[in-house]
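Take a look at the structure below.
A single protein chain has been omitted; all remaining protein chains appear in their positions.
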Amino acid sequence: MPILEVERVSHWFGGLQALKDVSLYADREILGLIGPNGAGKTTLFNIISGFLTPTHGKVIYLGKPVQHLPPHQIVRLGIARTFQIVKPFANLTVEENVLAGIGMPYYAQFRGLVAPYRTTANVHTASHLLELTDLQNYRNAPANRLPIGIQRRVEIARALAIKPKLLLLDEPAAGLVAKETLELANLIKNLHQQGINIILIEHNMRFAMSLCQRIVVLAQGEIIAQGQPIEIQANEKVINAYLGQE
Amino acid sequence: MSTGYLLTIFTFIAIYISLALSLNILVGFAGQISLGQAAFFGIGAYTSAVLAIRYSLPFTIDFISAILITGFVGLFLGLPSLRVRHDFLVLATMGINFVVISVFKYVDFFGGAMGLVNIPAPVLFGISFRGGVPYFILSSIYALLTLGLCWYISKTWSGLAFQTIRSDEDAAASVGVSSARYKIYAFGISAAIAGGAGSLYAHFIGSVFPDTFAFVESIAILSMVIFGGVGTLRGPIIGAIILRLTPELLRFISDYRFTLYGALLVLMMLFQPMGILGNGSWLWQKLHPNNRDVANTPQMEVK
Partner (left out) sequence: MDFAQNLSNAIILGCTYLLMAAGLTMVYGVLKVLHIAHASVYTIGAFVGVLVYSWVGNFWLSLLIAMIFSGVFGILIYRFSYYYLLDVPRTVPLIASIGLFVMLTDLLQKPFLMGPYQRAFPAGGAGLPRIDTPWFSITSKQLLIFSVTIVLMVLVYLLLTRTRIGLGWQAASLDREMAAAVGINLNRIIALNFFIGSALAGAAGVLVGIYNNSVFATMGDLPSYKAFIIIVLGGMGSLPGAILASLLLAIVENFLVASIGYVLPRDSIAFLVLILMLMFRPHGLLGQE
């Protein structure tokens, strides 16, 4: 059984159909979700992570339908995400951003109201995540004063802090310089090896092709192709969809 | 100035420190701007007054009931915050303030426009706390307890959860924070503290009138929080002290004290928008030249 199945999902914004009958699955892999602007990739992410309820269709996670759950409940099931337009907690330090993620199990409980968050164990976990994402030098920096590449890593560290089984990355390489992109690719591979399943939206084709084991292509709200990177690169529909946009 | 007069001012300052700290939980911690805090202040005062006058209950019960009932009403009156944000919330809370006051004014049970008078002085451990030093100590203890509670909240997961919804509700949801739940918590806690302050006020003055808790009072409380430095613990305290003292200190030009009070607010916002002791303010940076605590600086952005 795949970890995540999207079953015939359609979504309308007013009179505009953003997704048409989209079905896909994600398994123990790095799955790439690519497509031209306005293809509906972020809409699909918003549906999987609970920020939107699909007009039609189901999202099945570990065998259970989850499409009606709000985002803060989805995340408790182990689906974490980052945002295309970065949203670190701007009024907190990098370390506090990660701690905020570590708190995920507490927020819905009464002891969340009374238990202090900065315990030795939590600070230790946070340090570990900061090292993993190479952020240890920024621990006490306010998150809103950092370059975009680092803010993206803060979001990844925060998402990892909830101990996800499935990680949704929305254009993690956008705005990064070449060196950062390479480091990001290594980080994603590393996370995958640690058993985290990843779906990533990507605009940078080369980045997606080199990193993903399987790719799903969306265009105008529909899946037009899926398969291994090599197949996708040769697919005429895909080439047309991208050329048509230019 | 007589000692009695000074003690009255200091007692008021202690009560307003609690009020400013209570509003700071909403505005500074959870980012929910409210212009209705005086309504909670008033609900606490009226709860206490009604219980003391109509049911002759002792101070301890009045006081605890005021905290609990106001907290409960706060949970309920916080509901608009789930639907509206920013300026709309400011206006909704302002509306709540007007409606609450008109209930006090037009329902006979609450004494109408004549208010409720002859609220007995509190008796604790057999000691009567009518005015003077004992009452000042009583209200100072309450202000200290409030400060302790605010400090403790800022160290807990709920304190962190408040910070996340203040920053970005979507990002907060992405780490499992239900912004609805925490906004309601913030309103409940904030209202409960303000309710306790109201009870202390009612027993101190001995009478309550609807207009004491009108919209202008909400304005005054919010001004204290912003003037001192929103989001910090020291800010609302210094804000309450300065803004309560200013009109008193300016008595020698008594005719113009509110003109100057208003001008002070305007000048402060023009030159020190972070408040007098807020993070990033001139004075706080002078006092803490090496402080890297810039993270809590409210964001300079327009949404």
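Each chain gets a letter, A and B, in the order it is written, and its residues are counted from 1.
The criterion applied here is as follows: a contact is a pair of C-beta atoms (placed from the backbone, for glycine too) under 8 Å apart; a residue touches a chain by one contact, two chains touch by 3 or more.
Remember, it's a predicted structure, so these values are computed and weren't measured experimentally.
For the chain that is not shown, the touched chains among those present are B, taking the whole complex.
The missing chain, though absent from the display, is touched by one residue of B:88, B:152 or B:282; that residue is B:88. When the whole complex is considered, the residue among B:123, B:219 or B:233 that touches the unshown chain is B:219. Within the whole complex, the absent chain has one touching residue among B:75, B:147, B:264 or B:283, and that is B:264. Listed here are the chain B residues that touch the chain not shown: 27, 33, 79-80, 83-84, 86-88, 90-92, 94-96, 98-99, 102-103, 105-106, 215, 219, 222-223, 226-227, 230, 255-256, 258-266, 268-270, 273, 298-303.
In the analysis below, only the chains that are shown with their structure count from here on.
Chain A and chain B have CA centres that are 41 Å apart. In the complex of the two chains, the chain B residues touching chain A come out as 155-161, 163-164, 166-168, 170-179, 181-182, 185, 231, 292, 294-299. Residues of chain A that touch chain B in their complex: 49-51, 70-72, 75-76, 80-81, 83, 87-93, 96, 99-101, 103-108, 111-118, 140-145, 158-159, 161-162.
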